[in-house]
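A single structure is presented below for examination.
All protein chains but one are shown in place.
Then we have subunit A:
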Amino acid sequence: MENSKLVKLILEDGTEIQGQSFGAHMSVAGEVVFSTAMTGYPENLTDPSFAGQILVLTYPIVGNYGVPGEDLYESISKIFESDKIHIAGLVVNYYSDEHSHWNAAKSLGDWLKEYNIPGIAGVDTRMLTKILREKGAMLGKIVADEQDVPLHDPNLDNLVAQVSPPEVKHYGQGQHKIVLVDCGTKTNIIRCFLERDVELIRVPWDYDFTTLDYDGLFLSNGPGDPKMCEATIHNLQKALQQDKPIFGICLGSQLMGLAAGGDTFKLKYGHRSHNQPVRLSGTQRSYITSQNHGFAVDTDTLPAEWTMLFENLNDGTCEGIKHKTKPFFSTQFHPEAAGGPQDTEFMFDDFIEAVKEYKAAGKQG
């Protein structure tokens, strides 16, 4: 690192931090957020929910195990959470420019370069995290070679429209036909479905899926403010009139809340980590979950037929909602993990069970 070039990280509050450049040597603007996950940068960086964000990793040593080579599962990536890096920039304390892992194909720096994403190392990431914790997530930019760029709030963009695929795709030949509304889905969600006897129809965020023949509806995660997804909410409201099971994750959970008539709000600095504790409401059962979100459902605004399914044990925020009578439910966290703990993957089983029940009831009826 002795010869690396210097770059600056500048926050909207005026904080300026100098560090060493790695990855692409260029300037970029975005929303600065932090994640406390200690592993999983290949997964994190390809998570479309990070679109437009400059990601600060609190774990201080990054790049140790390099980046794996591409490997396909069905027609999707076996390792990564989408087909490209979605973050706008990466901020770390110590970048390990040498790596070691049997599965590594390249270094993190080279991978970032490949996708033209700048990284900055040598930053007091704890100080930065404390600023974000106190003042809330804020805009910022990485500036290389004095090539200034204007600050830019990605939440004003329709990020979902940017990361959602342009056309419908089909996967698998299972017996349960699931529509996945792709607002920026992580590929592990697709993998989780394909392991469960599912035929998956992946549709763009604004696609009118009500025209399709399906057994269950799934709403994916995705970046930005859920209120940007008017088309999805509109379609979803139609689906809520029916009885087909609906399951939403992360942004999908917020969309469900909005479609049900509730409201969402922006958290001060969001939940981005692998250690978020949630409780299944009304029980002694709790789970450690993987999370990446800046917005949440305001449970107070939910209509009477809806209730909180999970709650965050630390700040009490909504971690999932469910309809009291119909098979509609959601999680704010990521049961598909990747990265992070896999303890709630059973949510996919619950959903498939609901689909089975729905189908069985349909046959009887």
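One rule holds in what follows: a contact is a pair of C-beta atoms (placed from the backbone, for glycine too) under 8 Å apart; a residue touches a chain by one contact, two chains touch by 3 or more; residues count from 1.
The working rule: contacts and distances are computed from a predicted model.
J.: Given the choices "Bifunctional protein PyrR", "Intermembrane phospholipid transport system permease protein MlaE", "NAD(P) transhydrogenase subunit beta" or "Carbamoyl phosphate synthase arginine-specific large chain", state the protein name listed in UniProt for the chain not shown.
T.: Cross-referencing UniProt, the chain left out corresponds to "Carbamoyl phosphate synthase arginine-specific large chain".
J.: Among A:M127, A:L156 or A:L212, which one touches the chain that has been omitted from the display?
T.: Counting the whole complex, the residue in contact with the absent chain is A:M127.
J.: Looking at the whole complex, which of A:H234, A:R285 or A:K324 touches the chain that is not displayed?
T.: Only one listed residue reaches the unshown chain, and that is A:R285.
J.: Kindly state which of the options A:G40, A:G89 or A:P245 is in contact with the chain not pictured.
T.: If we include the chain that is not displayed, A:G40 is the one touching it.
J.: Touching the left-out chain: which of A:H99, A:K135, A:H152 or A:K359?
T.: A:H99
J.: Could I get the residues of subunit A that touch the absent chain, sorted low to high?
T.: Residues in contact with the chain left out: 2, 17, 34, 36-40, 42-43, 58-61, 64-65, 68, 79, 93-94, 96, 98-103, 122, 124-127, 129-130, 133, 273-277, 279, 284-286, 288, 313-314, 337-343.
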